[in-house]
Each structure stands twice: as C-alpha cells, then as structure tokens.
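In this view, the complex is presented without one of its protein chains, the others remaining in place.
Naming follows writing order (A and B), and every chain is counted from residue 1.
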Amino acid sequence: MGSITDLLHKKYLIPMKQVIDKPSRKKPAEKLKEALISNFDQSQQAQGNLLTVKQNALKQFELLGFPSLKNEEYKYTPIARALEKSFTEEEILTSNTTPITLTAAQLKDILPQKIEANVLVFVNGRYTESLSKLISPKEEIVIEEFSKACETHAPLFEKHFAQYASIETDGFTAMNTAFAQQGVFIHVPKGKAVEKPVMLYFISDTTHGKTFTNLRNLFVIGENSQVKISESFYTFGKEISYTNAVTEIMADQQAIFSYYKIESESDLALHTGTTQIYQKRNSISNCTTVTLSGDIIRNNLNISLDDEYCEANMFGLSLLEGNHHVDNHTIADHRKPRSLSNELYKNVLDGSSKGVFNGKIYVRPDAQKTNAFQSNMNILLTDEASIKTKPQLEIWADDVKCSHGATTGQIDNEQLFYLRTRGLSEEDARALLLYAFALEVLENIKIKELREQLDKIVAARLHKNFE
Amino acid sequence: MLIIKDLKASIEGKEILKGINLTVKPGEIHAIMGPNGSGKSTLASVLAGREEYEITSGSVEYLGNDLLALSPEDRAREGIFLAFQYPVEIPGVSTTNFLKTAINEIRKHKGQDALDAVSFLSLMKEKMKLVEIDQSLMSRSLNENFSGGEKKRNEIFQMAMLEPKLSILDETDSGLDIDALKVVSNGVNKLKTKENATIVVTHYQRLLNYIVPDFVHVLYNGKIVKSGTKELALELEEKGYDWIKAA
Partner (left out) sequence: MSKDNQILEEFTNSEYKYGFESKIESDSAPKGLNEDIVRFISNKKEEPEWLLEWRLKAYRHWLTMKEPEWANIKFPSIDYQDVIYYAAPKQKIKPNSLDEIDPELRNTFEKLGISLQEQKRLTGVAVDAVLDSVSVATTFKEKLGDLGIIFCSFSEAVHKHPELIKKYMGSVVPANDNYFAALNSAVFSDGSFCYIPKGVRCPMELSTYFRINAANTGQFERTLIVAEEGSYVSYLEGCTAPMRDENQLHAAVVELYAAKDAEIKYSTVQNWYPGNKQGKGGIYNFVTKRGICAGDHSKISWTQVETGSAITWKYPSCILKGNYSVGEFYSVAVTNNFQQADTGTKMIHIGKNTRSRIVSKGVSAGKSQNSYRGLVKVMKRAENARNFSQCDSLLMGDKCGAHTFPYIESDNKTAQIEHEATTSKIGEDQIFYCNQRGIDDENAIALIVNGYCKEVLSQLPMEFAVEAQKLLAITLEGSVG
C-alpha cells in the first residue's frame, strides 16, 4: 500500500490502516480458496474487459484469502473459520446446481401480497422469472439480470462495474468480483422519479443441500432521478447457507435513493455483504439495514461522499437472540466539503447473541464544513449477550462538526416502572419499550408494505401486537 | 415591482453576471433556469445583498427605490425573501426564537408593535400547516442536523411567516423527494397573491410542474439568452442545456 496521500486520491474507498493479513501467517479456509481458484476458468462466462477485471480480482483474492481473526477488520467475527468448518471443497463447487423447486405458495409469507412494486426473486443466486414481476415502464427504469446486463448495457455496465467496491483489502469483495455471475443491474435514467419500488428477494433454498452463493448488484442512479430499492435475504431448509453479496450504487448529482437491506436468514446462515455507495454533488442516500437472524452475519456499508452537499443517512437495527452473531461495519468517507452524514445503529441482544459495531467517519483534508453524526445504541437483555462497539473518527480537516455517541445498557428501569404504575404488566411494558427502541430505525423504511411486514416480525419477536 | 437593468456583478475580480435585464410585476412568477455556473445563484445572492459580490454596473429598482443602496437586513425588512439553496445552520438558536426576532425586527421597521407570544404562536401554528412542517423542528436549533428536505421545508415555512413581497426561491427543489416537492410547491402556491411576486431559480424542470411560471428565462454565461413561457422549460429538459450553449 502507498502513502496516505496516495490513498486519499484513489477513487474508491480504502481503509486507512493496513488490514491485509501478513503473508507468512496461516490463513483459515485456504483449501476452499484454492478449490475456488482452480475452478475459475470453468465458472466464467465473461469476456474482454470484464474478464480482465475478474482476473485481477482473482489474483487479489489469491493474495488476500479469507481474513483471520488477526485481521483488525475481522477480529470479532470468525466468519472464515466458520466457512472452513461448514463446507468441503466439493460442496462449494457443486452447490447451486440442483433445480429450483420453490413455489409461489411457499413464498407466500415472504413476498408481500398485492403490492405495487417490481419484485425480483433469486433462488440460490438464480433469477426465477416465474416468481417475479416487473411493472415499471422501461423508459423509467432499466431492471436487468446481472449476467445479461453486461452485454445488453455494456458501456454503462463496464463504466461502473467494480469501480467502487475495492478488491484491494477485502478478500470477500475480491472473491465476489471474480466469481459472481448473478444479481441485478438497475439503471434509472436522468430525471426519472421511479414511482414503484424495486424489491429484490435473495433466497437460499437448502432443502437439497448446503448453498454457497456469490451475488452481485449494480445500481446506477442517474442525475436528478429518484428510486427506492430493497434487498431481502431469506433461507429455506435446514442446511447451512453462505451468501456473499456485493452491491455497488452510484448516485449521480441530485439523485435521491433509498436502499433497504433486510436479513432474515436461518440460524445456520453465514453471510458477508458489502454495499458500496458512491455519491455525487447534491445526492441523497437513505440506507436502512435490518438484521433479524443468522449464525454469523457481516455487513459492510461504505459510503463515499465525493462531492459537495451530499447527504448520507445510515440506519441499522439488529434484533438478535440465541447464538446469532451480527457484525456491522460502516464507513462514511467525506472527501469533499459541505456534506452531511448521519448514522444511527441499534442492537437489541437477547440470549447469548453477539453484536459488533464499527463505525468509521473519515473527513479528508479537503472536506471542510463536513457534518458527520454517528450514534450506536445497544440494549443487552441477558448477561450472556454481548456487544463490541467501536466508533472511529479520523479527521484531517479542521472546520468540521462531528459527533459520535455509544450507549450500552439494559431497559431503563425508571421507564419500566413508570409504565407499570400506569397498569401495564412488566412483560408488556418491556415489549413496548423495546418496540419503541426499534421503531426509531424502522420508521425510516418508506416502502409501506415492507415496513408493515417488518413491524409484524418485530412485534412477533416481542410476543406482542402493537396495532 | 422589480426592474433590473444591465446588472453586472463580479466576485474576486471574476465577472459572473454580464448584463442582466429583467422586469417583474406584482402577481407574476418568473422561473430562471440555467446550467451549473451560469450565474443563477449569484443573481439571487446579489438581489438579497450578499456583500462578497461587487456590482460593477447597472441598477436594480425595487418598489421605486434603489435596492442596491440597502443593507441585506433592510432589504429583508422591505419584503425581499431569499429561500437559500443551502440554508445555514445556527446552533443553539431555535427556529421559533429566530423567527420571533426576525418578525419583530421587521415589524419595528414598519413602525408596528412587537408581536406578543400568544399571537406569534398562533401565527406559527397556522403557517406550519401550510407546509406540513413538524412541530419538533421548531424547538430544535435552526437547521442544525436537519435533513436536506427539512431545511427546504423550513425555508418555505419562514417565507410564510415573513409574508414577503418578492420571494426568490434558489434551487428549492434540490434535496426534495417527489412527495416533499409536492408539499413545498403547494405551500408556495397557497402563499401566492396578486400583490406579491416570485422568482424561482432552478436547474431542472420538475419543480415547474408544480409551481407554474408565467415566464421562463434561460440564464447562460451571465446573461439571459432566451425568454419564453412554461413550454420553454419542457423543451430545455428534453434537449438539455447544450442546446442553448450551442445556440
């Protein structure tokens, strides 16, 4: 890696500290890595420039491998070890070859019914047209399978693909860039305010065995256009699933978009996900990440504010129990003056669940008059639940306004007492307070049906109905 | 109401406005469109009295008086309102307190008594409905940690409170999603009377679907290069500004 100044001028975002494992150190899941690499040629459909990009990513993946716990960025989240334990080389290479047998009836509870939305369903990484519907006019929004878009929209695709999510330090992103064949390409042309939301469902069906899926999405949101997009992750069956999803979003000037990531996978699910957002002048991003379950989940939300007057809103809620382990890493990278980032992440941790939050705010030397706010609030419901929280502000400019706060605690006993003096049972009062705590994040979801669905899940978790 | 004649203005020696001519009569809505850097925001700032700009020639007559001779606060007191493209944050000063000070300064200027707390609050309540602004924003520090959309709403709310004669909306549409845009436009339309006038400065046509202008002017390179009616805006949206640049 070069000097700080070199890094500052890179187009995409790079963590400021050395995070690559030392070459000498023994890395986890090396055999899986080697199996994947040796199978690269067979797995490819790409040609030309795209193939070159992928070959570079492959080299980088070979160099980086899967991160060990010695890697500062992954020190609380043993995802690579879990992969090593869960999958054989054979299982990885043959995964996702079984036919898709899921039916609409089975998905009834997952897909919101009667919704006016563009719904796309992917099962084990494969687009399933029979379960999907597209309703927005083509001139308003282009929605295309990732594997087709690289041909049908080649110039635009190549201009943006792998330009934002860095393969240089994160092995998962490198692997994804090399291997991912499936996902969604969305383009909103200049000036279009897309009325109907786009809802993407990524389902791991493990009824025929373990799944190992790389997913790749690219959203190009044109100048002065507006759109709402959700990604939801679910699991069927009782086997282990692993999903490695990378989404790149480019918001051109004056664009406004909402992005929701909902994770409701099984208790055996492993997940690594990176959402990389690149914003131009006056653009606004509204991101909400809700995690409801999973064995080990790691989310990276990285936003690069690369022009003046950008606004980035980042909300997160993890509602965990049992042995769930969820790690949210976020970066707000202020590269130019006068932008705003605003972040609120909450964790409610029950059972022996583990939460990790790492929120970085970078304010680069040019980024004077930056406003950056970050807050992380955690409620531990048991002595066994734990949270590791680390706000990290790195500020090189001198005229900025930044704040961060982190709280960890139990339910407020005084509030609980107050509600009980008003006649609520302790259980009801507790549920009500937790619901209120969650609501501050959930209310940022502006797709009505999705919001209602989540409300129901949260209420069910708390064993209460709040309607 | 407003007569701008051959107005030239520069900043740090660089000429931005290169001879603007524009006449606005009471009851009219004028839209000023143009590509980035054409001088739209400069024109708005110069009319409001931002002092970094040097007026090198020309005149601006407002209600029969020389506007350029007035300080920014006196222009405001005489009824000029600028809805800022990037409203300024003032920590520690609540919107309520800020507006109360502003209204009473303006009333003092007009020789009226200061508004008492009760009439002020009822006025506020009435105007808040107009732009569907949230009560909680009123007690928070002015614009501090407001989202882009909240700031813009707050600008129009202030406009409603101060009841200006000439309102200049500088890129009020930027940062507003489509729902908020409708609300804000609706507020502006309700404030419209036969006596007051509005200048809408915008880069995009979308806002003009909701605030329908009587005249559209295209500003390019410091000059108004084309004037027309609302159809001109549609044409611009379709063909892009290169069409003007090429002409």
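Operating definition for what follows: a contact is a pair of C-beta atoms (placed from the backbone, for glycine too) under 8 Å apart; a residue touches a chain by one contact, two chains touch by 3 or more.
These numbers were taken from a predicted model, which means no experiment stands behind them.
Within the whole complex, the absent chain has one touching residue among B:Lys5, B:Lys18 or B:Arg50, and that is B:Arg50. Across the entire complex, the residue among B:Ser57, B:Ser71, B:Thr193 or B:Asn209 in touch with the chain not shown is B:Ser71. Which of B:Gly64, B:Gly92 or B:Gly111 touches the hidden chain is settled by the complete complex: it is B:Gly92. The omitted chain makes contact with subunit B at the following residues, 48-51, 71-73, 75-77, 81-82, 84, 87-94, 97-99, 101-103, 105-106, 109, 141, 158, 162. Contacts to the hidden chain, counted on subunit A, fall at residues 399-410, 413.
Assume only the chains that are shown with their structure count from here on.
Within the complex formed with subunit A, the residues of subunit B that make contact are 86, 89, 145, 147-148, 174-175, 177-178, 203-204, 206, 237. Residues 191, 193, 224, 226, 254, 256, 282, 284, 309, 311, 313, 338, 340, 342, 371, 373 of subunit A are the ones that touch subunit B when the two sit in their complex.
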